[in-house]
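The complex appears here without one of its protein chains, the remainder shown in place.
Let's turn to chain A:
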């Protein structure tokens, strides 16, 4: 809230300045030597106010540099005094305000003038604008106490103005500059410090609603600035809650909230009784009352604020869900209460009878309170509101309050469950998410679970998946509940087979959370029989796998369970443990020790042997520069193989292992390329063999890009090494080209370019150069002056020797590194039925993919479609197509449009995901680069792409159009 308010205030005052900050100063200085002079001439030329206004408008479009502001201001003021037309004066006043905000200009010099002209001004609009200008000046000089005080004084003087606009601005000024403390008057002028709060408070009862709103906003502004408001305004604010105007009420609600956060514990009396309650409770009651306000803006505001009032006492909190029902003056039970009773009495389904909800006892007419005096039923109203904005706000507030109070969480459950049937999908989704957030505090009753599970049939994928997530972390109280959940999930699976993965995952958690509840269900679920052998279920049936996932995960903490398994269950276990290892845990099965011992949890806390292995093998490699090339190559090859295998085995080390393996591969390629025979033979003869070297150079380039952009958690020190490797690859490329091309002309350009690259490298990574002792670039930089002057042939020669002599750089491993990966779930690529469409028209292909460890997927992830004719098409998904289900995970659900000319027969197109990168955006900016030399376009453009998912084949058939 606070941040929001602050932001809004900032927006108001800085809006106009933004474009002016980046001034294209130099250009202007060249074309117009003196801006002020030009303006002066223009204004003198103006014959009519309309003309002058035009000139001023034109002038306002161009930025003014800080040095000439002063001059321009003088000119403007001069004209101001002469001008008779209020509209021109208004424009001048607004220009003054704009100019005073110019960076690097100190506006205290124009303040006196501004105050001066303020005193003689008659027009209300101009007055308001001048006050706005003063506000701009005042905010520019927050340190200068005297000026602030003077401005506050001016504002107070004009508060009695008859125009609401002027009063508004005065209040704004007071809110932004006034101070509460009666500080000692410091300056000689003897301006007494005023109690701004009192002054603003007086305007709470102004006759104009706009001024009332401004007064409240000014008060909130005071609070924003860190001044402590007095408790006395609480009563004033409460009166404003019944104002006729919604903006006043809305602001008043905010003010009450602020006061309640400032003085939660102070005691206020309840009117018309002798009792007293805490202020926060009283404020809570009042804000609750506003949830049934006539204006929906106020309702949203009130519902939102309720969520952040955590200090309120539980008694009041629980009242918000309370609604006493009656029918013909007799007490009636709510459906929730009935459901609860039904459940506790052990009855299950009862057909609803006429009069099942017949009212019971008589209600004492005196005791019924129809207009809730306090918090009563606020959420009941909020959740039933007409506008979905209010309902969402209420659900959010419910969530926040439930998170802080477990007992409230238990109580609000019924209402949240009801919201699962809201007509607006957003509301449904929000309430499911809310429920997930508070699921630690609650246990679902069976009838509630029933309602929750009914939503599993929803046709919206988001809803279903949110619900699966919810079920992952719910507590179920009975075995019937588990059974019900399983049955419904299986139903869901048959209806929407694409939910398979999500459902399996859900059952995994459901099983591991409730082992004891699953245990009695096992015989039934596996349909085993004490005497007879039953048929072995189909191992590929997703439903059967789902059941097994549930059981195996429950069996992990329930050692008695495997005894109930039949033979084929064990076989299936072994199969699933291998094929779906992320869903099926390792079990301690009788007679299968090997499975359980390897990854039993007791070992993990100790020093991880695989980590050690990784370290050791890397160290071994880094000591390699002294070995003979043949041995080095072999060692590298082995290590790469080891690392790859390690990555497959240990998922948590996969990132590091892959990362280092890639680096080693680059090194290996470099060594291999340098071992080529072509270096020993005269150049023109071995055109063909050079293929290997140039291919190696190309591949190293690719790999370095992968290293730089496909891993999350890469730090600067790794980037240096990666760039260094890329530089080596470029050098290699240069040498190979030099040897294979005839003629020197192309070589000149390449050399030039390469030396530029070296220069860039030096500039970007100057801080890291000391770490690169004895490396290629180190040596290169030593010889730089010589290289600059020598001929290309010579350069190539030097490079060649240096490449051979340079040492192998040690790649420091980052703390956390993850490889970005993507899996395309849909299209599955299994279909034999081609997607038929008329050629020339488009067909929409649904693409669903999960992305892991991708940073900023909205900008980097692209979809590529490769047609059989080699035509490739890159599609940029909309930012809204990306969902973020968890940290580090993203989900892309989008549609790709395919189109082609007619084909004679169906053929396959390939769909894959690409990671777009742009190295200039990644490079850490050095101080001298921040001047804006890089144009903004470079930052957003795509330098290249890395495919990072397996391609999926889609069978399509564009038919010729029928004439």
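Basically, a residue touches a chain if its C-beta (ideal position, glycine included) is under 8 Å from a C-beta of that chain, and two chains touch if they have at least 3 such contacts; residues count from 1.
The definition used in the following text is that contacts and distances are computed from a predicted model.
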Candidate names "Transcription initiation factor TFIID subunit 6 isoform X2", "Vacuolar protein sorting-associated protein 35", "Calcium homeostasis modulator protein 1" or "Integrator complex subunit 11"; UniProt protein name, chain not shown: "Integrator complex subunit 11"
Option from A:387, A:649 or A:793 whose C-beta touches the chain left out: A:387
Residue in contact with the excluded chain [from A:120, A:207 or A:789]: A:207
Listed residues A:120, A:162, A:494 or A:773, member touching the removed chain: A:162
Residues of chain A (touch criterion as defined above) contacting the omitted chain: 124, 160, 162-164, 205, 207-209, 244-245, 272, 292, 294, 323-329, 332, 334-336, 351-355, 365, 368-371, 380, 383-388, 415, 418-419, 421-424, 451, 454, 457-460, 495
